[in-house]
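Here the complex is missing one protein chain, while the rest keep their positions.
Labels run A and B following the written order; every chain starts at residue 1.
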Amino acid sequence: MLAFTLRRLLAAIPTLFLVVLGAFLLVRAAPGGPFDEERVLPAELEANLLAAYHLDEPLPTQFLRYVGGVLTGDFGPSYGYRDYTVGQLIAQAFPLSLMIGGLAMLLALALGISAGAVAALRPNTALDRGVMALSMTGISIPVFVIAPLLVLAFGVSLDWLPVGWSGSGGISRLVLPVVALALPQVAHIARLTRAGLIEVLESDYIRTARAQGLPTSTLLLVHAARPALVPVLSYLGPAIAGILTGSVVIEQVFGIPGLGQFFVNGALNRDYTLVLGIVVFYATLIVLLNLAVDILYATLDPRIRLT
Amino acid sequence: MTATRSKPFSVFGIVLAVLLLSLASCGGPGPDAPAERVLNRGLGSAPDSFDPHKARSVQSGTVLRDIGEALLTHTPGGELTGGVAEAWSVSDDGLVYTFTLRGDARWSNGEPVTAEDFVYSFRRLVDPATAAFSAESAAPVENAEEILAGDLAPEELGVQAVGERQLEIRLAQATPYYLSLLAHTSTQPVYAPGVERHGDAFARPGNLVTNGPYRLVHADPASLVEIERNPYYWNGAETAIGEVHYHVLSQPASEYNRYRAGELDITDSVPAESFAAIREAHPDELRVAQTLAIYYYGFNVTKPPFEGNPDLRAALSMAIDREVLVERITGRGEAPAYSFVPPGLPGYEPPKLPFADLSRQERIDRARRLYDRAGYSDDNPARIELRYNTLDTHQRIAEAVQVMWRDVLGVETELINEEFQVLLANMRAREVTQVFRSAWSGTYLDAHSFLSILESGNEANLTGFANAEYDALMRRAETEANPKTRRLYLEEAERVLLSEHALIPLYYYVSKHLVSPDIEGWQDTILDYHYSHHLSFRAPD
Partner (left out) sequence: MSAAGDIGRRLGSIPVVRRTLAVLLVATVVAVVGPALSPHTAIDADFDRILEPPSLSGGHWFGTDQLGRDLFVRTLEGLRTTLLVAVVSSAVSLVIGVAYGLVAGFAGGRLDAVMMRFVDALYALPFIFFVILLMVVFERSFLLIFIAIGAVNWLDMARIVRGQTLSLKQRDFVAAAKLVGVPTPRILLRHIAPNLLGVVLVYLTLTIPQVILVESFLSFLGLGVQAPATSLGTLVAGGVGPLESAPWVLLLPSAVLFVVLLCFNFLGDGLRDAVDVRLGRRDTP
């Protein structure tokens, strides 16, 4: 296990290097610069600005400077938020994104697994069909449709929940973004749980156990749960990616100052370091999460060997 | 076996527990309401810096006007008045300004604000090492250009302390609007010991020392800025509201929702979609005022089809129904524009486009005649590209203009939506642009702030307009000391500009705010500055 973890971490290094290089080239290929706007800066002023941020150096030098900085944990200064470094901005925005994404993930797992299990236990009943129809609906509604619809229904028409991000909204302000973010994932997880559980329930060892007269609850919880959850686990990687993508939209719709907002604004304003920092940060996060998922995977399903 | 048995329960249990815990942990502050009412203001998008020299965004300016104070400041009505300076005089040749600072001007840590502080700050503003965005406000000062270019040391700047409370500023050439620059946030003093100690981080909460009516308490750059009364402010007795929270809300719709929920007292903007409903329901709370900014379409006059083709340019300008644009499309109280310089500037009356007094039908007829004369017809329609940057409003305006041009003239317009930085690069290169969307806002209360960008060779001249008569008039205005004569030159220059149709003025921007009926002291001004210390809460009846 340790060897596996180490090997995976080592393998991540070239990946991350490619990420940095690709993102660096892309942001620098974009027309315009961080200090361009309609009001043209006098040439000497612009030169001073570029020099202050080393943007007047040749690109390879800048790249090496950047990589060197990242290796020592320094993501550089932000051009758009000039009192802060990128590291500080990420540190400020990430907890919010993490909270909303994490809550959405937990909600998706809790709801999805329960719904999938309920459906699997009563296959082809009205209940099953109902759950599956709902989950099919969930998969087919994009996050950016759900979010405004939820706002319209619960925020505006019913006026139950705050519609925007507010400094004082407390728990209630989290409800709509978290639910909107979780719903498509609930649907996916419910479908996977149902499929996995049905397959397990029809396997020989469960049939044997059932023939021996074990009660359904024991069957389900003792023998079926672990293998049935394996497909769900393997979906965690894509789910994380889905929530990450969704959070960009959710933060936009609800005005949440998370990393997604920083990224989109940074890309539009050519805040090179901020954009790069967020890409590198998220890539690292995804690598680590995927590794964690793989390890969990092996723990749940003994048939899988980590090699 | 027991362990396995409990597993599903524990999974659910943990999931549930974490969910509940995290929900509970983000409950925010408890019900201990502050004794004094906090003023909640919408800020729009995020401020970029609270270093007055580095800040560039409008949002930073809004906060800086509350926490800092320059030599001059504004009255609630937008007139210039003494800030840190209590008196000043200008030499007869307009080159030497002498300021007497208030004896009771204090930093937020209690230390006095001295003339030396201003000397330090002006030098820092033009020091190439600072890389300040707003160093232009110091440009008229003696040696400023040379220092910015790195040819002279910052100590050579024409600003010096004559005594602890006497400051002298020498200009390179007489600048009629120079005093208005001294109320700009970029000329606010910075606290030298703070800059020396904290470097780039000096403008962060906890480090930042300022000299305005408020001081910075907390800043979450993308969501919330909190400021509170500066106990040492010289005029603090007049400051009614003790604490102000600026909320970063870039979407007007979310601002409006927060306002309706009573969570904002003043909004930065008003959502276009709800504007009519708001005007209907809360006419007293809606504050709309014209500002010093123009929304225009520029022609690239250096390339076909617009090069040497004033007839086509005029026809396109006439074919646009500006009234429909502002009433139906933008719909937020904007005024249709028939001049490049917005009206309302002191001592300037902008001339109007030649067709401004014609009826819609007359304009259509004349536009068609000009279109014919330029050699186009239904069989040979003009094919043009209209570029605008990605934004909902720009897109709707472009789509509407596309239809107007087609219906009136039969022009075939291709809309090209570019991301702002891309459009900017294209506009500057003047290679691919034909018609493009742009805007300009005045930095100082003078028509020169607008007209100068259309001088040939000006870097902000995106149209490529180069007219000898115009340039000559502008040069004469720049060196003219008599304000009346200067005004005539500027007005004549704008008349030339408008008759050449180098651009299509569409509408003048307006400021639009929702202001709670609880707020007293709000005044609409062309500058759209609303200092928090001028405001107060209406006493409950």
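In the analysis below, a contact is a pair of C-beta atoms (placed from the backbone, for glycine too) under 8 Å apart; a residue touches a chain by one contact, two chains touch by 3 or more.
Quick caveat, the model's predicted, so the values are computed rather than measured.
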Residue, one of B:128, B:154, B:213 or B:271, that touches the chain absent here: B:271
Chain not shown: contacting residue from A:195, A:209 or A:298: A:195
Residue of A:4, A:63 or A:144 touching the missing chain in the full complex: A:144
Residue among A:70, A:190 or A:244 that touches the chain left out of view: A:244
For chain A, residues in touch with the removed chain: 11-12, 14-15, 18-19, 22-23, 26-27, 29-31, 123-124, 136-137, 139-145, 148-149, 151-152, 156, 195, 198-199, 202, 237, 241, 244-245, 248-249, 252-253, 263-264, 267-268, 275, 278-279, 282-283, 286-287, 290
Hidden partner interface residues of chain B, rising order: 253, 271-274, 277, 324, 328-329, 390-392, 395-396, 398-400, 402-403, 415-419, 422
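Methods note: only the chains that are shown with their structure count from here on.
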Interchain centroid distance [CA atoms averaged], chain A/chain B, Å: 36
Contact set on chain B toward chain A in their complex: 1, 4-5, 7-9, 12, 15-16, 18-19, 22-24, 26-29, 45-46, 48-51, 54-56, 128-133, 135-136, 139, 145, 148-150, 200-201, 203-204, 220-224, 245, 247-251, 254, 257-258, 261, 263, 419-422, 424-426, 428, 438-440, 443, 459-460
Chain B-facing residues of chain A, complex: 30-33, 35-42, 44-45, 47-49, 51-53, 77, 80-84, 89, 92-93, 99, 102-103, 106-107, 109-110, 113-114, 155, 162-171, 174, 218, 220-222, 225-226, 254-255, 257, 261-262, 265, 268-270
